[in-house]
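Have a look at the structure below before the remarks.
Heads up, one of the protein chains got dropped from this complex, but the rest are sitting where they should.
Right after this comes chain A.
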């Protein structure tokens, strides 16, 4: 507990001052998983492999990374698919993944983002089935092809090592910190055990270990000094207005609504990725909502009100259709990825 005194120069934030709804959404975000089907490229299966068993299914945490799955995949391949001689030749530093459509998968993208990005990319491809529209958002395994050699390094840009993954992750946390406050004091103020600890939380997929450190850098939605819980509804759901939206509540210095910008990235099918300043409140003092963000950045897909035509597109955050009146600041505090970023994936409505 003594670490708090040296690293924090603002209001204390502990579990008891974080509203239950915030913790709920953070936990829901943390526990989100996506199904992956991993298959070694059949051209690369060595002789004597047990074919027919080479698909590995895994329900992977959205907040994790492909390099962190590699030890598990390796164990499967060694136990089930490869014979001893071939197994000895496995070199994880040469592995790389691509989707069935030939999209190269990036080491530094969280798995949930890879999955949602695939969902929206699929939305622009003509559907071969005469299926009803709800198939758009059905959860089906993302099929990955695992290559064991000749990685396209000039496109991957990073190696699949755990250390590389950690560096990229910490870099994203720092960038998010800078977006919020114009400096990285909160990140650089973390002592080494905390810096290592937040990454361990990702590696071990432990919510408490991660948030023990993250709570020092991620803004909260409640005034730090509030002693009584805000008048939250008894049934927290995606459609509940967050308590801090109440204009009468005192803003705390480090709160979600006092950041200079919310760390948000906008993904379109097959690119580009858009990022710029997202202020928590608009010029008229009202909260910056997802609807406003989308119609400002993509007016051709999300025409500003009043608009009564058919919906052209949809927006996913962690695979969920978020209500348009969700506030960007709230999303930054409650539904950011573990790397600090709110990833909004936009797909085409069919």
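Please note the rule applied: a residue touches a chain if its C-beta (ideal position, glycine included) is under 8 Å from a C-beta of that chain, and two chains touch if they have at least 3 such contacts; residues count from 1.
By definition in this document, contacts and distances are computed from a predicted model.
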Quick one: find the hidden chain's UniProt protein name among "UTP4 small subunit processome component", "Ubiquitin-like protein ATG12", "diphosphomevalonate decarboxylase" or "3-methyl-2-oxobutanoate dehydrogenase (2-methylpropanoyl-transferring)".
"Ubiquitin-like protein ATG12"
Contact partner of the left-out chain, one of A:38, A:70, A:268 or A:331:
A:268
Just to verify: which one of A:115, A:211, A:293 or A:314 makes contact with the chain not shown?
A:314
Pick from A:49, A:172 or A:343: which residue touches the chain that isn't shown?
A:172
For chain A, which positions touch the chain that isn't shown here?
106, 108, 124, 132-134, 136-137, 157-158, 167-168, 171-172, 174-175, 177-179, 183-184, 188, 192, 195, 261, 265, 268-277, 291, 298, 300-301, 305, 307-308, 310-314, 321-325, 348-350
